[in-house]
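Omission of a single protein chain aside, the complex is shown with its protein chains in their original locations.
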Amino acid sequence: MFAVGAFALPIAAGVAGTLAPAFGFLPAIGGHALTLDPWRELVRWPGFVSSVTLTIATGVAATLLSLIVALAFAAWACARPWGARASAWIAPVLATPHSAFAIGLAFVIAPSGWIVRAVSPWLTGFDVPPDVATVGHPSGAALVLALMMKEVPYLVLMIAGASAQVPVRESLAIARSLGYRAADAWFATVLPRIWRQIRLPVCAVLAFSLSVVDVALILGPSHPPTLAVQAIRWFADPDVRSWFPAAAAATLQLAIVVAAIALLLGVERVAARLGLARIEHGRRDGAGGTVAAAGATFLALLVALAGASIAGMALWSFASQWRYPDAWPSGLSTEGWMRRLDGLASPFATTLAVGAVAVAVSLALVLACLEFEQRRAKRGPPPGLALLYVPLLVPQVAFLFGAQVLLVRTGWDGALVAVVWAHVIFVLPYLFLSLADPWRALDPRYARAAASLGAGPWRVFWRVKLPILAKPVAIACAVAFAVSVGQYLPTLFAGNGRVPTLTTEAVTLSSGADRRVIGAYAVLQALLPLAAYLAAASLPERHRPRRRGSRS
Amino acid sequence: MVDRLLRLCTCAVLFAALAAPVRAQSPDRDWSDVLARARGQTVHWNAWAGDEKTNAFIAWVGAEVERRHGVKVVHVKLKDTAEAVQRVVAEKAAGRDGGGSVDLVWINGPNFLAMKEQKLLYGPYAERLPNWRYVDTVRKRSNLIDFTIPHEGYESPWRMAQIVFVHDSKRVRDTPKSVVELAAWARAHPGRFTHPSVRNFLGATFLKQALAELAPDPSVLQRPATDAAFAATTAPLWAWYDGLKPALWRGGTQFPENGPAQRQLMNDGEIDILISFNPSEAAVSASAGLLPDSVRTFVFARGTIGNTSFVAIPYNASAKEGAMVVADFLLEPATQARAQDHRQMGNFTVLDPAKLAPEDRRRFDELPRHPALPSLAELGTTLLEPHPSWMTRITAEWERRYTH
Partner (left out) sequence: MSAVPLVLESVRLRLGERVLVDRLDVEVAPGECVTLMGPSGCGKSTLLAYVAGSLDPAFDASGRILIGGEDVTPLPPERRRIGIQFQDDLLFPHLTVGGNLAFALAQRVSGRRERRARVDAALAEADLAGFADRDPSTLSGGQRARVALMRALVSEPRALLLDEPFGRLDAQLRDEVRRFVFDHAGERAIAMLLVTHDEADARAAGGRVLRFRDNGRVEG
């Protein structure tokens, strides 16, 4: 379990390195005494109340809406034979980094964006774009939408994974024979049993949505922005004394995440009680069907927006000029790509290498953990495993500065190995989340049968378990690879800015606002993980979860 | 014994290196030492990377310097210059006083002041550069005084910046001649003008420009702001801004994050006038397809604020000599002429043409023209940047007044 410690400890150190300046202690810039001044400065910041409200509202809304849509879609898909295929279709969305979507979505939904261009001026009469806010709307609606585009597919995949361990078909058949419609049946008999497994992903979504930086920078309100963005702004202020309120904001961010998760667990208990009461009431009004249909429609809309976002950026990368109100670029050429190819090659290679190594290291550690767990005499996950998920729940702004000082002290900053390490911290828990279910669900009789034929535990692992689980392992690796490709802050901090990847380049260039350039990076950012995902998805399916026996 | 001798030698070399600038040595001799030590070094140049043309220029500089002096340049791409400041502070916090990761920073104004005050810079070195002799220190005062702070050789200039306004000549007929006229234009065309966020240097400079025109006594701006001076001097500014804000794009509730984002708004047809710090902005962006061909440039009758972009070397840089070689190369007349070419980067030179040899002067005279490119005469008077404390206070006061 040294793996767990190796990743949890630096985070603890990082959090400490953020907490200290939040209370005025950072000798390098003249903070020698403990004081509450950083907090006073934070609270006195004019945007404080709006920013905190905005942070909580967007984070909670994005999480709840994502959860509702994902559950509704799962309920809708459960009784439809092609529902399972639809899940496979939306999974590629998962492979595209957040920032690529955010940049594309900004173009699609802006008042001068693709949607308005498609119907202007012939239908709307808008010779100039309407002066209304969509991107950056003070409510944060665009930010919520972009988060949902990514989080709904993620939750759908997690729900599918958890459902594999429950006899879904039989449960639905029983409930339907008792007079419940399919969607109601799913809500009453499947959801309560998989909730325990999707609770952690939901918490991860909540923590992420509350503290996201890159998407909020691109799509969120800027005046005032969310707390995480404000913390980054202060960290980036020329006046280094701004680090004190920055650290206080990062600490408050952490507190908000902790409180939100506690609240979620509280709401969960109430919801569970109300839900059980409803189940026992025997109501068969088909309400679930309405919710499910609405959820499926919304998901279709999200996927269409996601597709348009990437397509729009792809088109931009080939555009020579594309002005309002043209719905199509006035000129297309490959000249831009040719000119940028040199600059793209090195970040492309770095992204590929860092991602591949980080996934390989994480996979080795995850499989070691899972094997250890199964070979242990006692059943159930070993203690301390929960620490693995800490990186998913602690906001990145809350520990990255502290972690950077740690890296500089060890002299590892700027080295490729530091970037890989930073990526492993975030890749590992995602990989564990997606692999633990299929691994634990593998019918133990395969291993027993192999052992009875004289195979040792290592042989069983290499020749039986791994081949049977090849596809889920490959898909989990593809998703983990996408996580690595999407890392922005950790790459920046650990690499000292000296290890450019597609994502750091894309976010850096996004401040230059030339969509033709950003488009090229966004497309590559999307293509690389997508290729990995498609390769994984093309593997044959050998794995049958334990509980679904085959029936004639 | 050998060990001790070696250590002594090292000390002697180090001492010589440190003492070199102080000793009365011929400048040429001193510089050839720098060149010799620079050969083989790798310079990590931390520079904002939001502009493709500038990135390409930096890449070209790297190739040239490596070819000529054997100094390798790595462009560490920044989203914000403060990232580099933060890195040096983090290294100082960790006690790394040598072998630092930042060798050269593109810097000016508040970032420079912050690093200088925290003693995070190496120097003075600017006057040691052979090409320093061409720098215009008379008419381009900002080459010596960065935001009213004399840089004292802790940074070396590499390009000029001056506030200009870019408009779409198809949509804007009579260009405003002052900030007051600009506000009137905005009220007549609501939603068609905006400025970058005031947290961004360009947005803050727009307010400073207005302040320079509206202040009862502009000379106070050259001194650090006091509470009394600030209140009296900025009162007309806020009155003017209160009248402008409702007429801004999105009713003044949202602002583009930076200059390029503002340019994108113009290209998307959302606004008709933009502010730039680069006099060649219209020419450069129109030829790059980033703005319509109908864009033109204008400035205000009483002049606009100008400043200089510099490069500085952190106190703990690993390749100080290499960084100096790069800084010197940036000042070469041929380099400066290339930088001013609007097909390359389009930034006006920091050099004084009068100090140049005739063949070098010709490089500037023969640069290509563009209808959107203003001549030096059209650019008019350059106003000096106010003391940084004004910018800090204006930003804070603006946040206080207009953030809810």
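The chains carry the letters A and B, assigned in the order they are written, with residues numbered from 1 in each.
Operating definition for what follows: a contact is a pair of C-beta atoms (placed from the backbone, for glycine too) under 8 Å apart; a residue touches a chain by one contact, two chains touch by 3 or more.
It should be emphasised that the depicted structure is a prediction, and the values quoted were computed from it without experimental measurement.
Engineer: With touch defined as in the header, list the contact partners of the absent chain among those displayed.
Structural biologist: A
Engineer: Considering the whole complex, which of A:R40, A:R85, A:R283 or A:R463 touches the chain not shown?
Structural biologist: Missing-chain contact among the listed residues: A:R283.
Engineer: For the chain not shown, which residue from A:D37, A:D131, A:E170 or A:E373 touches it across the whole complex?
Structural biologist: A:E170
Engineer: Could you tell which one of A:P121, A:G179 or A:P444 touches the chain left off the display?
Structural biologist: For the chain that is not drawn, the touching residue is A:G179.
Engineer: Extract the touching residues of chain A with respect to the undisplayed chain.
Structural biologist: 81, 167, 170-182, 185, 188-189, 192-193, 276, 279-285, 551-552
Here is the rule we go by: only the chains that are shown with their structure count from here on.
Engineer: Rounded to the nearest whole Å, what is the centre-to-centre distance of chain A and chain B, using the mean of the C-alpha atoms as each centre?
Structural biologist: Measuring from centre to centre gives 38 Å for this pair.
Engineer: Would you pull the chain A residues touching chain B in the complex into a rising list?
Structural biologist: The contact residues of chain A facing chain B are 26-29, 45-47, 50, 110-112, 128-129, 131-133, 136, 138, 217, 221-224, 233, 235-240, 243, 320-321, 323-325, 343, 401, 404-405, 408-409, 411, 413-414, 492, 496-498, 500, 504-505, 507-509, 511-517.
Engineer: Spell out the part of chain B that touches chain A in their complex, as residue ranges.
Structural biologist: The contact residues of chain B facing chain A are 44, 46, 48-52, 55, 74, 76-87, 89-96, 101, 109-111, 113-114, 118, 190-192, 197, 199, 249-251, 253-255, 257-258, 260-261, 263-265, 267-270, 289-290, 292, 392, 399-400, 402-404.
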